[in-house]
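Got a structure here, written out as structure tokens. Questions coming.
For this view, one protein chain was removed and the others were kept in their places.
Our next item is subunit A:
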């Protein structure tokens, strides 16, 4: 019983830390791109609104980065503290991308430091803009390398095992495992999508609360455009991910889709629930669509759960995480399309209460989709930590102190989360954009506006 308890606590502590880190990591990947875009447009069009956007976003970013860094350091250490057996084994094959990730951090951290503290130090504005590029690249590379590690856990390759020893290790093959391409594409595109939705939500919220200033309207329009762009890319990437699963990790897809029997022309099941005999009831069925999702062919054969031993099946509740993630994805896409339709119709004001409220909701929803996606990906790998080689319970620490540590970290994240929100509020509440615009970039009399 003791044994089982430490495993459960190990899982919980990892879920907690990663679930918390991923929020800030997503912001850390996405916000630099938005800052770069805003500063670029600002310099190009000589529009002070965009320049101010870059500055204000960067100022908020300082705070989320701090939390991203400390929680990232926590998870980095916890990998060895909580999963010592896993790191001992997998370290032999997967150390390279983890190591390269550190260089990406280094690169990102150095240029972030420079970027944030040199706003007015260069005569040529483009010099300062160029400094933002390494931050964007560094963030995307961090995401790419860590996602490779995660891909390796799902589809390990690049080694042979002889007498319990790793032989013929090929680090590059391990990095370029079958899961890498689809996962990196999906993780990076959804990070950009989520941050665009978050910033759009903030702009919409300000308009709802006060009045529609130029600053907020421009921010909203820019971000809604990016939501549109990245929601399409994310959906494509999600589709690629499903096709990857069908081929390389069919048990995850089958569990997510409640697809019990291998068959041709499989239906796609949305929502519903399972009765006592494990039959699906109350679902929405889209005929033959699962085959299409999995193989681009309505007649293709999709492997069902029956093909796998019972003790190697992931939990079936991940079905819901999949459904809600996809729903949120289509909601974000439809909302951005709606926004632009209304925007171009001219007769209606796009800044009406209904649309703005939906946009405000889209920010938190995008983060929920990120969490749901990771829960799907990680729970769908159960019971394996290294699919086919090592289970989660073999990998966990046996230290009984793990429970105590769980509560310690829970406390820490609550404090960090609260402080983050309090500081961000303090930062922006008494300093509205309109006022700052006049202070930072006062208009000369003659240009009017």
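Structure notes:
We take it that contacts are C-beta pairs under 8 Å (C-beta built on N, C-alpha and C of every residue); 3 or more make two chains touch, one makes a residue touch a chain; residues count from 1.
As a convention for this text, contacts and distances are computed from a predicted model.
Think of the chain that is not pictured: of "Export associated protein", "Cytochrome bd-I ubiquinol oxidase subunit 2 apoprotein", "ABC transporter permease" or "Fe-S cluster assembly ATPase SufC", UniProt labels it "Cytochrome bd-I ubiquinol oxidase subunit 2 apoprotein". From the options A:93, A:325 or A:372, the residue with contact to the chain not on display is A:93. Within the set A:179, A:303 or A:402, the residue that contacts the chain not displayed is A:402. Looking at A:66, A:270 or A:313, the residue that reaches the missing chain in the full complex is A:66.
Against the chain not displayed here, subunit A makes contact via residues 59, 62-63, 65-67, 69-74, 76-85, 87-89, 91-93, 95-96, 98-103, 105-107, 109-114, 116-118, 120-121, 134, 166-167, 169-172, 397-399, 401-402, 404-405, 408-409, 412, 416, 419-420, 423, 426-427.
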